[in-house]
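The complex is shown incomplete by one protein chain, all other protein chains being positioned as in the whole.
Showing chain A:
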Amino acid sequence: MNHDTTLSRRRFLQLSAVGIGGAAIAACAAPAAPAAAPEEGEMAAEEVVTISWWHAWGGTTGMAAMEGVAAAFNEEDRNVKVERLHVTEMNDKLLAAIAGGTPPDVGVCCVQYAELYSRGAVMAIDDQIDNSDVIGRDDFVPGLLESMQWQGETYGVPGFEAGPRYGLMYNKAIIDEAGLDPMNLPRTWDEMFEWHVELTKFDDAGNVEIVGFDPRDATAGNGPATNIPQFWALTYGLDMWDDETNTFNYDDELFVSALKTIKRFTDHVGIQQMESFRSSFGGWTQSPSSSFPSGVQAMIVTGYYAPGELFHSAPDKEFGVGWAPVSGDRSDVTFQNVGGHPMYIPNGVTEIDAAFEFIEFCSEEKAQNVIFDNTGWLGGRKALYDPDLPKYQRYENLDWFLQSVNEADELWACPVIPIQGFVNQQRSRTYESVIFGDKDPEQAAADMQAACTEEMLKSFPELVG
């Protein structure tokens, strides 16, 4: 009988491998069954569904709004709870999550929605809307829900931030100092240019101190949303996108005229001075260090969110608002555009009802109040577009934006262009190639038309007609 108890290295390794393998298998095994069946009350508690919600908005006010909405939803007596996640670079991460089969149950802001709709990455929610007691198709400002539709199907619901986008806001002090009459705001781009010349100031060394109007700031210029590239076309009366044939209209005299106007405004300041000014201050109205809130830019084309943002970012300044300028032959036309961020459910989500319940909640007044109180944002519901509601008096000029939706001669919706990201890049490139003098406006417009058309043909050849 062999009583040798020594362990060879080989034997040790074999046993170790078996042990590690066994442990790994055990770790992968299903969890053990509970020792006893739960009581009825416990059963009900276990039926609570927790959904994940991704949002891209951050910052002090945005984060407070998101946290407030999640808290308000979770404190209600529902079988659905929400877990909130602030996601930066949302487009990249959502794309990876959808491709990997692990999308959030609900998403909002700030992705290229049209690309997701047109590629089947988010689900059509027409059935949910039609069966909803909370959301009706006529509940929203005209055009908003349409801006969330692709090929006749609805992919999102206006929830957090949606509304009119085009108002000409001005700094009262700068206008007064220049002796201009805010009761007679410029209606055409020629009049606007006269104001721009009056308001733009340089120091003795030629450094720009105040810019009258930057034709590439806020909704007139930069940003990913579809109503931004739309602005300059619409001021000249051009619909840049034909959603019947899915073709572009950039090779049009009206768009060429718009490019010439952009260049004219920039040339007066000087391209280098304008670039330095923009790079130094940043744009839009949310940050106190941006040019308009900090009082070094007299006028800006921006949206309904600006009054609330300026309330926080420039509390010591006064602003006014009026219709955005148009081309000379449209001087009697007022126009407005509505658009915003849809709440959507990615494809592959299993808790669809729970996800839609959260979307319904966000579109209702309770959540809307939380969002408005923190940020000044609207959600697009017609019933809440009453300028006389006391809460709207908090932000000066917000009433103008609310009324503009009903008073505008033309109310445009954001187009849904399935290659929006590409078009945005072409827009920036086109504007820059013109203002830097690389191309004349005619050539730039033709090149943009050609590039966008070619890209559309490559990506969606079956749709171009």
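Criterion: a residue touches a chain if its C-beta (ideal position, glycine included) is under 8 Å from a C-beta of that chain, and two chains touch if they have at least 3 such contacts; residues count from 1.
The rule is simple: contacts and distances are computed from a predicted model.
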Chain not displayed: protein name in its UniProt record ("Sugar ABC transporter permease", "ATP-binding cassette domain-containing protein", "Outer membrane lipoprotein-sorting protein" or "Cytochrome c oxidase subunit 2"): "Sugar ABC transporter permease"
Of A:G237, A:G295, A:P387 or A:G421, the residue in touch with the unshown chain: A:G421
Selected from A:A99, A:V197, A:L389 or A:V464 as touching the chain missing from the view: A:A99
Omitted-chain contact residue, chosen from A:F277, A:W323, A:F372 or A:Y385: A:F277
Touching residues (missing chain, whole complex) on chain A: 13, 17, 91-92, 95, 98-99, 112, 115-116, 119-121, 203-207, 272, 275-281, 419, 421-422, 424-425, 429, 432-433, 436, 438, 455, 458-459
